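For this view, one protein chain was removed and the others were kept in their places.
We call the chains A, B, C, D and E, going by the order they appear; numbering starts again at 1 in every chain.
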Amino acid sequence: MLYFITGEDITGVELAMEHTDDDDVTILLLQNAVYFANKSNKTVTQALNQNKKISACKEHIDTRGLSNFISDKIKLVDNSKIIDLIFESETIINM
Amino acid sequence: MLYFITGEDITGVELAMEHTDDDDVTILLLQNAVYFANKSNKTVTQALNQNKKISACKEHIDTRGLSNFISDKIKLVDNSKIIDLIFESETIINM
Amino acid sequence: MSEEKNIVILLRQPPHGTLYPVEGLRMTVAVSADFDPITVVINDAVFAFIKDVDKTMYSMHIEFIRNIDLDILIDKKSLDERGLTKDDLIDDVEIKEHQEILDIIANSTVTIPF
Amino acid sequence: MSEEKNIVILLRQPPHGTLYPVEGLRMTVAVSADFDPITVVINDAVFAFIKDVDKTMYSMHIEFIRNIDLDILIDKKSLDERGLTKDDLIDDVEIKEHQEILDIIANSTVTIPF
Amino acid sequence: MARLGILFFDGPYQKQASETVVKLSNAALDKGHEVRIFCYMDAVNALLDNQKKIEGIFNIEEGFREILTKGATIRLCNLCLLVRGTMKNCLKRECGDVKRAGTPDLAKIIEETDRLIVIC
Partner (left out) sequence: MARLGILFFDGPYQKQASETVVKLSNAALDKGHEVRIFCYMDAVNALLDNQKKIEGIFNIEEGFREILTKGATIRLCNLCLLVRGTMKNCLKRECGDVKRAGTPDLAKIIEETDRLIVIC
């Protein structure tokens, strides 16, 4: 299950966190949603502590100069890999 | 001083609350900022408890059906009165 | 696979100030020709279904959705956070516990947020 | 009264994802012909001035603003909330305590938010 | 009577800003005030010609035509029109005092009005 989060609304991350470990959940952050990846963001830090898989669009992180401010548990993915993630996930939850 | 708040960002209300009672501060809520007037909004409730003057655009409250959900300390103003408020205030802080 | 697709139209934004919720309900109507979309309502979008809100631009969509027996589901947590109760809402909607809302979203094939 | 007007250009939004901060800085430049606008930076707009951010679209505005000795003031509270420090920022900006930022906004005649 | 400056950023129909600009302008004009508007970013598209009237939706073009008739002046950011490809579609001078302008014209509006409001 892929939480595909492109907006500045953190609800998507919150919903993803409510899944139990039985569900295979990946959170993908794009556009201004990549700011949620900042280490000082409590919701995302908590999601990482829960061992949720979080990826972020590399180009959008780089443009914003954020690579030094995010946890190294967050996987940076290029557009080609994003397309793969989309087709690998049976369910896409757009937020 | 008029905090003229038309956006969905509550920062304007927060800044207005940081003024001491010496400053003559009015908060005017328009468009989706009128949702901040909901009784369950803690920031606006606190501002009212601090005796800050808060007005809201009557048309925008009515369209949204909010009149039963807001404190009666909030003054509802029509567009003509909004124009008066704008010219009565030496400083307009647009947010 | 198309006949198995579960479509969730997810309303998040308040009913006025933007055209998002109106356009979201219009999308539910459009998609209902081919699927049985579920309209899920969270956050400030719950205000779209209070009794006194001006529904001129979307009452026909609500009516259409109810006439073909599709569900409009309201997240109870979002209501609680806004100090709203069942009595504040119109009859055409159904309130669901937050966990049920989450399950419905998780079981969708496609979620379209507005 | 025009010569007495204090203009604050208030940047609130992050540097990419929207054109708001770029357009805000362009506005500071435009208004500087007639006034001495102060650029005040709060919330996610502080990310516009970190060292590594792509400034292609607004570095010339920053340069122009500094060359004519106008201030770009960063709200320390917004920095703190985001885990940022002075060292993360470019040299062309000045960090101010939140109370000073508030005073500057309160003493403006016109505040233009972006 | 006083002079009101208005700045806004949003195009029509997606967000409420352009409707609010029309309504507050009407209120100010009806009280005898002057109104000067600057359209920045997407807001330039609020002044496009041929916006079709749809039942139940406030027609933005008609709203702006009305306040132009009542004497409002409207300036459209030139570069914003150019980049969006909508330069040729905007309302023409015969509708009133509406024309393309640069950002320095906003400085002029700030200078020449008593108050500036921004509709976000």
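Assorted remarks:
The rule we apply is simple: contacts are C-beta pairs under 8 Å (C-beta built on N, C-alpha and C of every residue); 3 or more make two chains touch, one makes a residue touch a chain.
Remember, predicted model here, so these are calculated numbers, not experimental data.
The missing chain, though absent from the view, touches A, C, D, E when the full complex is examined. Touching residues on chain A toward the chain that is not drawn are 4, 6-7, 9, 30-32, 59, 78-80, 82-84, 86-87, 89, 92, 94-95. Residues 9-14, 41-42, 45, 48-52, 54, 57, 61, 79-80, 82-89 of chain E touch the missing chain (whole complex, contact as defined above).
In the full complex, chain C touches the hidden chain at residues 1-2, 5, 7, 19-20, 23, 26-27, 29-31, 33-35, 110-113.
Methods note: only the chains that are shown with their structure count from here on.
Within the contact network of the assembly, the step distance from chain A to chain D comes to 1.
For chain pairs B-D and D-E, the one joined by more C-beta pairs in contact is D-E. Relative to the C-alpha centre of chain C, the farthest chain centre belongs to D.
Look at where the CA atoms of chain A average out and do the same for chain C: the two points lie 25 Å apart. Along chain D, residues 110-113 each make contact with two or more other chains. Counting partner chains per residue, chain E has residues 16, 114, 116, 118, 120 touching two or more of them.
Chain pairs that touch one another are A-C, A-D, B-C, B-D, B-E, C-E, D-E.
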